[in-house]
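This structure is in structure tokens; I'll ask about it shortly.
Here the complex is missing one protein chain, while the rest keep their positions.
Per-chain residue numbering starts at 1, and chain names A and B are given in the order in which the chains are listed.
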Amino acid sequence: MAKSPSLFGATFRRDLLLAFRHKGEMINPLVFFLIAISLIPLGIGPEKALLMRIAPGILWVMALLATLLSLDNLFRSDFDDGTLEQLLISPHPLYLSVLAKVLAYWLATGLPLTLLSPLLGGMLSLPSGAFIALCSSLLIGSAAMSLIGAVGAALTVGLRKGGLLISLIVMPLYVPILIFGASAVTEAARGNPFDVQLAVLGAILAIALLLAPLATAGALRVSVNG
Amino acid sequence: MKFQFDSVDAFLKMGGHGAFVWASYVIVYAILIYLTLAPVLSKKTFLKQQKKLLHLQKKSPENSQ
Partner (left out) sequence: MNWQWFHRLGSPRWFYEKTDAWVPWLVILAWGLLLVGTVWGLGFAPMDAKQKDSYRIIYVHVPVAFISMACYYIMAIAGAVGLIWKMKLPYMVMKSAAPIGFAFTIIVLATGSIWGRPTWGTWWEWDGRMTSYLVLSFLYLGIIALQNAFQSRDTADKASAILALVGTVNIPIIYKSVDWWYTLHQPASLNLTSAPKIHISMLYPLFTMIAASYIFFTLVLILYTRAEILRRESKTQWVKDLASGVPSKGDKA
């Protein structure tokens, strides 16, 4: 057990390093987010009042879709080159190595998405009062989405064509996060407090932190041994 | 307890809501009947198929494992 933190650190550092070496995979979801948001005014017209009204929901839905895009990569390369098998047979708790991988994944995808969101909020004329809500809700929400998405990624990692299937099984599970995340931004845009929504998002993150790595670890065992 | 409608016609019309009520019940019963019959039929076809396979195996024992 004494060595577990070091394996946690090693997995975390390795995954983060790999993510930064494959810049394309890291940047693609961001580009998707950017382009998809730019399509909205083209589709519904540039009227500011309308954009302002729908901006919170659109930003959150698009951020959700962008996180789905990269999920398939979370365990894929480790599965292909056998690293995953090594993690499974190592005596260290799989819970911690999964947590390390998800944390590195979130830093490489969720965090940049959060940092990019104010820019896109500006493009959709989001009121200035809502930017803090947008960033904080996306920060917590994307972490929870990474954890829950990891379960889907682990379940489908053994499949050649897992990409679309992940979205199918994970999207319904994202519903509560979307509801509270978008609501936080909407309320902030109207000048109302949004601490309740953030608190609920935090609670969801806490539950996900506790249970999702367990389910992910179980799913990885099934996928690798099956 | 008594029948709530004066005539068969009133029963079918349900005060103008007949189409909605009857359509719901038709959909529900169609799905329920399907759920009851589908496994029974698939079991029957499966057993028939198995029987054919076994028969073929008996006919040519050298080919069977």
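In the analysis below, a contact is a pair of C-beta atoms (placed from the backbone, for glycine too) under 8 Å apart; a residue touches a chain by one contact, two chains touch by 3 or more.
Please read all numbers here as calculations on a predicted model, not as lab measurements.
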{"item": "Residue in contact with the excluded chain [from A:L107, A:M123, A:I179 or A:L209]", "value": "A:I179"}
{"item": "For chain A, the residues touching the chain missing from this view", "value": "148, 151, 155-156, 158-159, 162, 165, 168-169, 171-173, 175-176, 179-180, 183, 200, 204, 207, 211-212, 215, 218-219, 222-223, 226"}
{"item": "Residues of chain B in contact with the chain not shown", "value": "1-5, 11, 14-18, 20-21, 23-25, 27-28, 31-32, 34-36, 38-40, 42-43, 46-47, 50-51, 54-55"}
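Rule of thumb we're sticking to: only the chains that are shown with their structure count from here on.
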{"item": "Gap in Å, rounded to a whole number, between the CA centres of chain B and chain A", "value": "44"}
